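Just one protein chain is left out here, and the rest sit where they should.
What follows is chain A.
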């Protein structure tokens, strides 16, 4: 579903130029969930943003659903993958009602006004349709993240790119949102790429995990490895131990 070859991302120019993602390769099969785990600044979010078309500083090859995509995305290509961001307080327009937030992607893609899809979109993420009238500040963090997921699904993408979708939430609410994501994946056969610093969340959601450090993948763990605590690189061992203090 996703194939990435020799992806590199650099920022800055001349002496200050820094390569934050260094020639990474990976692929994700249809219906699979791949996790990328790493610390702040390791480049994991940059990989995600390049895939989503939010960052144009990349070189290499990205294929989504078999189609090679450019740095400048066409509307058609943008519809393939949608992103859910970390902070539900920052990623939803504070002065738009929820209905407008949800209709926006449909209007941006010029395929209608989107109003008629709002109620169904809210119900599929477990919120009452009456929430369409509300403003974001009238919702809790978990409800907002549900709205963000509903918004990402408005265009019926095959791929969801999840950037720390539950780090701003309480564990109890995190469990609800992770369950929702699992259910949606099953219902619609979605492919997920989940980025997080929290190994336990990644291990719960993913079939396969890549460990990222300073712009490179240093380890790959299967779900069996995660369950038994097997690692192949000292850095993943450190991460593993640190998540159980």
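By definition in this document, a contact is a pair of C-beta atoms (placed from the backbone, for glycine too) under 8 Å apart; a residue touches a chain by one contact, two chains touch by 3 or more; residues count from 1.
Note that in this section contacts and distances are computed from a predicted model.
Missing chain, UniProt protein name, picked from "Peptide/nickel transport system ATP-binding protein", "Isoquinoline 1-oxidoreductase alpha subunit", "Cell division protein" or "Spore germination protein": "Peptide/nickel transport system ATP-binding protein".
Considering the whole complex, the residue from A:24, A:184 or A:199 that touches the absent chain is A:199.
Screening A:32, A:55, A:104 or A:176 for touch with the missing chain picks out A:176. From the options A:36, A:52, A:98 or A:239, the residue with contact to the chain not on display is A:239.
Hidden from this view is one chain, which touches chain A at 39-40, 141, 170-176, 178-179, 182, 197-201, 203-205, 223, 226-227, 229, 238-239, 242-245.
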